[in-house]
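Every protein chain except one is present and positioned as in the full complex.
Going by the order they are written in, the chains are A, B and C; count residues from 1 in each one.
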Amino acid sequence: MATMTIAKAINEGLRASLTQDPKTLLMGEDIGELGGVYRVTDGLKRDFGALRVVDSPLAESGIIGTAIGLALRGYRPICEIQFDGFVFPGFNQITTQLAKLRTRSDGMLSAPVVIRIPYGGGIGSVEHHSESPEALFAHTAGLRIITPSNPQDAYWMIQQAVSCEDPVIVFEPKRRYWLKGEVDTSAPAGDPFSAHVLRAGTDATIVAYGPLVPVALAAASAAAEDGRSVEVIDLRSISPIDFDTVTESVTRTGRLIVAHEAPTFGGIGGEIAARISERAFLSLEAPVIRVGGFHMPYPVARVEEHYLPDIDRILEALDRAFAY
Amino acid sequence: MATMTIAKAINEGLRASLTQDPKTLLMGEDIGELGGVYRVTDGLKRDFGALRVVDSPLAESGIIGTAIGLALRGYRPICEIQFDGFVFPGFNQITTQLAKLRTRSDGMLSAPVVIRIPYGGGIGSVEHHSESPEALFAHTAGLRIITPSNPQDAYWMIQQAVSCEDPVIVFEPKRRYWLKGEVDTSAPAGDPFSAHVLRAGTDATIVAYGPLVPVALAAASAAAEDGRSVEVIDLRSISPIDFDTVTESVTRTGRLIVAHEAPTFGGIGGEIAARISERAFLSLEAPVIRVGGFHMPYPVARVEEHYLPDIDRILEALDRAFAY
Amino acid sequence: MSGSRVPAAEFEVEEVLRAAHSAIGGRQEAAVDMLQVLAPDGTMAGGLTAEIDGEPVDFSPYLAATDAAHLRSLYRDMFLVRRFDQESTALQRQGQLALWVPLTGQEAAQIGSGRALQPQDYAFPTYREHGVALTRGVEPAEILRLFRGVTNGGWDPRERNFHLYTLVLAAQSLHAVGYAMGIQRDQLADPSLPEAASVAYFGDGASSEGDIHESMVFAASFNAPVVFFCQNNQWAISVPAAVQTRVPLARRAEGYGFPGVRVDGNDVVAVEAVTRWALDHARSGKGPVLIEAYTYRMSAHTTADDPTKYRLSGDEQEWQPRDPLVRLEAHLRSQGLADGGFFDELAAEARAMATALRDAVLSMTVPDMESRFATVYAEPHPLVQEELRFFQQYEAGFVDEGKHA
Partner (left out) sequence: MSGSRVPAAEFEVEEVLRAAHSAIGGRQEAAVDMLQVLAPDGTMAGGLTAEIDGEPVDFSPYLAATDAAHLRSLYRDMFLVRRFDQESTALQRQGQLALWVPLTGQEAAQIGSGRALQPQDYAFPTYREHGVALTRGVEPAEILRLFRGVTNGGWDPRERNFHLYTLVLAAQSLHAVGYAMGIQRDQLADPSLPEAASVAYFGDGASSEGDIHESMVFAASFNAPVVFFCQNNQWAISVPAAVQTRVPLARRAEGYGFPGVRVDGNDVVAVEAVTRWALDHARSGKGPVLIEAYTYRMSAHTTADDPTKYRLSGDEQEWQPRDPLVRLEAHLRSQGLADGGFFDELAAEARAMATALRDAVLSMTVPDMESRFATVYAEPHPLVQEELRFFQQYEAGFVDEGKHA
């Protein structure tokens, strides 16, 4: 057991993957000497060399597209996209090629490419550096999408993404990169595509993922002071979604709040609300309530605190759920 | 009043826009001499010249990106993307530029660009020619998305898209291009962003749009034979969604089926189900049931009939809704 | 210099159309040297040299010009693929294929480049590379599986070292570069492996896509062993190549710092030689090469297309005399390198192939919907499993109720 930040845990996870499988390599912008703008790949080029940790030309379609070619030749490329808002030049390669290669080949070809994307807001940054575009990938079959919320998960989930035969997008909660926690490097954290109940409760369930997990936990604590017993689920996997765990919880609690930073409209919360409303229709005492971003481009840094779901926004949603 | 196909109605609508506003122009691949692969722009280059109907180089980011520049100079470009599956090279320009220009400029700049995309399956075609990617655009604030289901709407909605100050994506139901109907060219069909109740009913509501509207109407007819009175709503606008009309209907009928060709997971049906479950929670006698594509790349032509929502799939969903 | 370097033809007809196409714009194509040994009249030059990047290059070691058996086999391949094309067109007309993408006119570009490949090389086609496919051992019927709508693939790319068709234009070009980067790494790890290269096929239209640029940037940056093979067949559906570029596409290479050559794409001998040279260049660590094969799409874009809407028949007629098969046949006959028996046997072989092809198409298995759930992911996926169960129950319901159409 060791204490480390999420950034360090990913770094260690990448190090483990690079050590175990000579076919792995990292590709991205500024991931070499600089170690990435968040230093997540710090020291890896020094230790594994420029052939395994590749500073690519500045072109996201190029990064994903050549990664697909490398995968076809038997390599396992791990791509870094520098910020959430800069994945879109690579969207075509991800959506029409990476996701579809297995189906196109009737199962003959795999493209086990990993795409790491730091995402989310709350860092006081400029445009395109605070977005949560996960729903834009979840709708496309063929991709898997996971997002760790703590160092233990981060350490293992990145390695599990690398060893998965399917393409995996890892959304990394950038404002939690410096969040510390214990990491057990001896045993994997189980199925990376399953949800984890982080706090048990009986009156309502909050589903959150990535950067909002600590917020959901804090909201549950605050609710406890008001005498409400709130269960908190860390979704961990956005595609597939572990609906079984969520359904089981909601059939017990009768109320569900889904929180994410992405805008509510067309977000992944809608999928969860729709599916759970169907699966647990007779157990629901209130409609599923979504807490998310507003239907606007991520706002400028000086107002982002009013945009981001926080403890109060979740509590307000709980109030509404309990009002039914 | 004149009878025409949807393709012809769009052609006439474009003709009207080109005639009325000298700042309009069409851009796209093969839209000139050829008149587009679906002949939707047939004859327009002949009548308006190569300066107004522009065969662009083969590059979707280039088409959208230069359209934005033209719009900044006061033009109103109408772009054609040849098929649904080929919009993705232009995704970055649409998502990070076109949608955000107004907010970026604090409201000073507009980019009234129209993007026409023939979409949907059922045409027995090869990969990338049968997709329904509307949800991938709906999640992004700043865009508007509409989809006509009949010639009358097609004629007016394309013109309303052109005159709208916001960027508008027009998804054209390609397998209905040859569907005929009456077109009244004297008065617009009202707000292009409102839903239309096409058939009144009391026991359940079906919401559909674009290519599935005729299917929904047929399903309602079939249900009527079983003694079920089913209301059918043509959504028409996917962003924004006219939730008022849908809510009003569901509070009367108590049951809602949402049908679209796009995969259910992460599709726009989830948004509708989530929002209506919240708005009409106490009126719902059954959960909102979604009928859509499966979580897989659009399948090969020889099996597409099993993939596409049809009358039976909608009737099966109605059965489930009535079983509660 | 030996061999001949003829300026690319100017097409008056195209000029007219081009003028009509663009009211604004300075689209005019500069004359450029084009490598050729086999002239349209069937005469063959004895050698071929050119200046590339300021250095003289002698293609003679790569030329098959004097090897009669080899020339006959090139002709055979071109003849068979044209017959394949005709048969496929017929099958489409008869409703047996959903669509067909003809290659007539481009046989030399495809057979010449395909035959230059070694088994260990790997090619990434677009969707019209049926000729290359055949040189890689893909069965004619396998190609038609896609066009019959029973698959998006059709063959095992790992067996043939020939990738699946990619319909999103230019996307495969990056895959070719990544694959070449993999070859490079493999060779560093095990220098005893045979040297290899990848080839990216794309068209004049696709050349405008950003992915082509990024693939050239990456290829140059990593000095990847990749050959970019652009078939400039003058048209992107209805849009003439002059809309995509006003200089020969081969010149794009200069901006990335690797060699670019324009070859007469209807001269199978020159195409093969230039491609063999380029592959050698790439395989031996000298980096990427761009080849522009200047050719002409003699048929429609696809069977769904109507070229009379956008190009004049005079334009098409002008290319008839430059037909790649006609000129090699003329050469073989005039030089006495093939006798009547050869052509008769070939015709018989082609007929047999066409018959077998037709049988194969008519007996192709159609996949069932259930199987579609199996290839979305490599590892188990709860949503796919849930939807499969739904589908099975739903279908079973029809069987029970006898409701199904």
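The working rule: a residue touches a chain if its C-beta (ideal position, glycine included) is under 8 Å from a C-beta of that chain, and two chains touch if they have at least 3 such contacts.
Note that the structure is a prediction, hence the values are computed from the model and not measured.
Trainee: Over the full complex, note down every shown chain the hidden chain is touching.
Mentor: A, B, C
Trainee: Among B:V40, B:A67, B:V230 or B:L256, which residue is in touch with the absent chain?
Mentor: Of the candidates B:V40, B:A67, B:V230 or B:L256, B:A67 is in touch with the missing chain.
Trainee: Sort through C:P40, C:G131, C:G178 or C:G210 and give me the one touching the missing partner chain.
Mentor: Considering the complete complex, C:G210 is the one touching the chain left out.
Trainee: For the chain left out of this view, which of B:R39, B:R104 or B:H306 touches it?
Mentor: Going through B:R39, B:R104 or B:H306 one by one, B:R104 is the residue touching the chain not shown.
Trainee: Would you indicate which residue among A:L26, A:L44 or A:A59 is in contact with the undisplayed chain?
Mentor: Looking across A:L26, A:L44 or A:A59, the contact with the absent chain belongs to A:A59.
Trainee: Please identify, in ascending order, the residues of chain B that touch the omitted chain?
Mentor: Within chain B, the residues touching the omitted chain are 22, 51, 56-57, 59, 61-62, 64-75, 77, 89, 92-93, 96-97, 100, 102-110, 112, 141-142, 144, 164-166, 193, 240-244.
Trainee: Need a quick check: the contact residues on chain C for the chain that isn't drawn.
Mentor: 22, 24-27, 30, 181, 184-185, 188, 208-214, 217, 220-223, 243-247, 251-257, 286-287
Trainee: Using the touch rule from the top, list residues of chain A that touch the missing partner.
Mentor: Residues touching the hidden chain, for chain A, are 29-30, 32-35, 37, 49-51, 55-62, 85-86, 88-89, 124-128, 265, 294-297, 299-303, 306-307, 312-313, 316.
Simple rule for what comes next: only the chains that are shown with their structure count from here on.
Trainee: Report the chain closest to the protein's overall CA mean, measuring from each chain's own CA mean.
Mentor: Chain nearest the centroid of all protein C-alpha atoms: B.
Trainee: Would you mind checking which chain's C-alpha centre is most distant from the centre of chain B?
Mentor: C
Trainee: Distance between chain A and chain B based on Cα centroids, please, to the nearest Å.
Mentor: 30
Trainee: Counting in whole Å, what is the centre-to-centre distance of chain A and chain C, each centre being its mean C-alpha position?
Mentor: So the centroids are 41 Å from each other.
Trainee: Report, in whole Å, the distance between the mean C-alpha point of chain B and the mean C-alpha point of chain C.
Mentor: 36
Trainee: Of all residues in chain A, which are in touch with two or more distinct other chains?
Mentor: Residues 89, 92, 96, 100, 103-104, 141-142 of chain A touch two or more partner chains.
Trainee: Residues of chain C touching 2+ other chains?
Mentor: 151-152, 168, 210-211, 372, 376, 381, 383-384
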